[in-house]
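A protein chain is absent from this complex, but the other protein chains hold their places.
Order of writing sets the chain letters: A and B. Residues in each chain are counted from 1.
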Amino acid sequence: MCCNDKIVYPYIPNSSPKTQREMLDFIGVESIEDLLVDIPQELRINGDMDLPDPCLSEAELYRHMIPILEKNTSVREAISFLGAGCYDHQVPAIVDEIISSGEFLTAYAGEPYEDHGRFQALFEYQSMMAELLDVDVCNVPTYDGAQAAGTALRMASRIVGRGSVILAGAINPDRKKVIETYLDSVLSIRTVGYDSETGLVDMEGLRQKLDKDVAAVYVENPSYLGSIETQGRFIADMSHEAGSLFVVFVDPSSLGVLQPPSRYGADITCGDIQPLGIHMHYGAGGGFIATSDDPAIVEEYPSRLFSLAPTSHGEWGFGDVLWERTSFANRDNAKEFVGTHAALWGIAAGVYLATMGPKGMEELGRGIMQRSLYAKRLLSSLPGVKVDRFKSISFKEFIVDINATGKTIKELNGYLLEKGIFGGKDISSEFPELGQAALYCVTEMVSPEDIETLVEAIRGFLA
Amino acid sequence: MDMKTKLRRFHQASWDEPIIFELSEPGQRGVLIPRVGSKVKDEVGDGISEIPSCVRRTDLPDLPEMGQFQVLRHFNHLAQENLGADYNVDIGQGTCTMKYSPKVNEAFVSNHKMADIHPCQEESTVQGALEIMYRLGECFREICGLDCFSLQPGGGSHGALAMASVVRAYFKGKGEDRDEVITTFFSHPADAAVPIVKGFKVVVLPPDEEGLPDLEAFKAALSERTAAIFFTNPEDTGIYNSRIREFTGLARSVGALCCYDQANANGLLGIARAKEADFDLSFFNLHKTFSSPHGCGGPATGLVAAREYLRDYLPAPLVIKTGNSYSLDWDLPKSCGKVKSFYGTLPAIVRAYAWIRTLGADGLKEASMVAVLNNNYVMKKLLAIKGCSMAYPHHRARVEQVRYSWERMKEETGFGTGDVQRRIADFGTHYWSSHEPWVIPEPFTIEPCESYSKADLDEYCAILERISYECYNEPEIVKSAPNSSTIHHVDHDVLDDPERWAITWRSYRKKYDGYFKKK
Partner (left out) sequence: MIKIGLIVNPIAGMGGAVALKGTDGEYLDRARAMGAVPKCHERVASALSVLKDQDMRWITCSGPMGGDILRDLGFPHRALPGFGASTTGSDTVTAAEAMLKEDVDLLVFAGGDGTARDVASVVGQRLTVLGIPAGVKIHSAVFAKTPKLAGYAIREYVEGVRRETRPAEVMDIDEDLFRMGQVSARLFGYMNVPVSSRSMQAKKSGRHIDSSKVRLEEVAASVADLMERGTLYLLGSGSTVTAVSARLVMDGTLLGVDAVLDGCLVGKDLCERGLLDLIDRHDGDIKIVVSPIGGQGFIFGRGNQQFSPAVIRAVGKENIVVMATQDKMDDLFGRPLLVDTGDERLDEELCGYVSVFVGWNRKVMWFLSDS
């Protein structure tokens, strides 16, 4: 190939042969190959990588990518009742606008001077989360809520100096797998089930397993199966009496109408931030950990915590609190490690909370409660369909039980899909004791008409 | 001195922006929530009365109350006070590969077909997402030469955690209780930190006179207790360890697994791979080498690659292809478990895939070749600057980055890498003082990846040359720096003190009355 035919890549300015020649002359070598002298031939790839032909122009790339994207059906094109740890909520357009700005999107780890905006935006995120959660300390986001839960439990173990934790109640099974990975080889896990009547934590089981080896009792509220846990205060008291900490995983979208866990005795609150203005992206994540301002607890955070600090000119300055905790400053002496996590989604959640304001969060919670009550009421009118499997109040998720119909959730969901409805998540294999049951989720994105459409569809399925 | 290159008279935006709570105007709204309508209200009431009083929140959270335009303006001000890679010659954050993230890829990520899909949807409705995940793995089969891929980890350290978890699961499966991991001094700090999180003991190898991991020390460290080696190559010195196969061979001979930290693989695409160097596991940061933007520190992906015989130990599920359809394979009974909810960070995966597809095999190799060219060009320019040197100078050619030192300048002027870091903000760019430990005195690591033009590189080098000149001749301007930033000198003492730090606005108001006046 003549050198005139060489592709000059738009993303690689110095792929231009003319520039390369100038630079090579400056360095004093003949070719770039001369700069790779330390990489012996036997370690080289034999020949070229066998990759598909490139889509060199943007038009070709679109032509390749769009048909693949088109194979997905988004929740915008269907009526979705899926939840189980990832939620379709309204994402205000300004959230997307702000986090797609090059200033935030393409920044990384500058100093508090030239990257002042990042520090302030994340400090504000921490501060607004703290208001929602009624605590004084919240971290820069973790990978996701599952990591936040695993990390919170390891923090608890270091604070209390004990080696076991109790996971109590109906726990999200996907999240539990992550917690197990985080605790593996370091802490042992005991589990306590849920009360089959209420769906809430089995208090008697908890009493039996709670002893002096337990660093923390972990509860999800609302539980995976949807119940609002009302025994928080009792669990907190029991835990504290045993010298353990109380860790609660909470859905932040509920906190306009539900008490934040700190008010019923949680020592550490954790959760996903995805419900706060972040697109689902097939389950991409972002998590938080929040506590009181007790230095003994703050020292155990393995994440970054930004603080306000004064400047010589009376401006708002920022910096990292207790940097020495982290592995970057302390390598492996640190308890866990800090790396690239999900900072941009922290900024997104901050914009969301500022946009929603106190009334927005309250209306969100109220509207979800109304919708889920409405959905339950209509669904319970269907023959053989039960929505009151548990004698407790639910928030945005609840169990739809079709055991009495003799049909399976798999069949039902297949039927609904044909009608353009994503039925609730099939949990018949996760919780076999519930038989043919699905976990339905109703957010503010589901309209009353959508609910009516669902009910009519199920009626048709059962007919 | 380079007098031709124009240095900018930069000033960072300085909006004197209040903390958002100070902007609150009670009663205002930034967004409205879809209403339920009177029919539903009549049917079920206000909804919240149903909530038992012991768990019902009756007060409103004390969030700011603002109109939408006001929220937008506030965050736009903060954005302007932030220096993204889109705005500067961002080659001073060495090891981080601050490359251009092509704008065309944002269209794919923000499309509702990617942004608004739920992880529990029927597989038939997410074939596009699964196809991209699968095809990305196929590309990596060529890029690193290994066989199976997990896209679950949410960042580089997370990728290392997944590798450490696989190592644990593998030896557990074999019934061996090996508990040591060997890494090197100049490997990324996470390579030492992460295995300890998984309960391993870590042994660190010092560099030899060549700046490479000391082979004799390695032989002394290896034993039947060694579970794995966690190596970076090249390390952030930019020196490729040409004897790497001796290391992997020795590790293999005691039954250990060989794990390759390729978080930054930007100098090696199409040139040298994990396979030929005999590694068993490797991870790649899609937000470094593969162009997904850093997002102020995530979301991101640390893709893990493994040899076929380790497939069963990877985090479940893996994406498989059967006929023309794609699905999630959960059937990995020996799996190390999950490291993240669901399946991975789709935006980073989509961007990386689009970037690989638009460049192809030749383009990927060109990216690495140019990264190497740029690095050696910058190296020659920087070493001509007074007070600047590099570690292990007899290695004349480097791969994609170099760890330099201002040791001489520190001795001659008292100004070191921290001072340069403060001053460079005045020229509108970044500079980072290298990973710990600072055994190379006053270090800095420059990684001029392929995204930067020759003129860009000249500008950055001229800035450092100018700062060196100032350190030797105009110390006052260095001392007072940054002089053109958003804010002035931050007093860091409060960050040491539990009585005075303020991690949230409410905590600030509890501790202070007026501007940092202790209550």
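Rule of thumb we're sticking to: a residue touches a chain if its C-beta (ideal position, glycine included) is under 8 Å from a C-beta of that chain, and two chains touch if they have at least 3 such contacts.
Only a predicted model underlies this, so the values are computations on that prediction, with no experimental measurement involved.
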Which one, B:D86, B:E122, B:E138 or B:D496, makes contact with the chain that was left out? B:D496
The one residue from B:L32, B:C54, B:A220 or B:A384 touching the chain left out of view is B:A220
Which residue of B:L72, B:V89, B:L205 or B:A227 touches the chain not shown here: B:L205
Residues in subunit B touching the chain absent from view: 185, 192, 196, 200-206, 214, 216-218, 220-221, 410-411, 414, 417-418, 421, 433, 436-439, 490, 492-498, 501
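In the analysis below, only the chains that are shown with their structure count from here on.
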Averaging C-alpha coordinates per chain, one finds the centres of subunit A and subunit B separated by a number of Å equal to 19
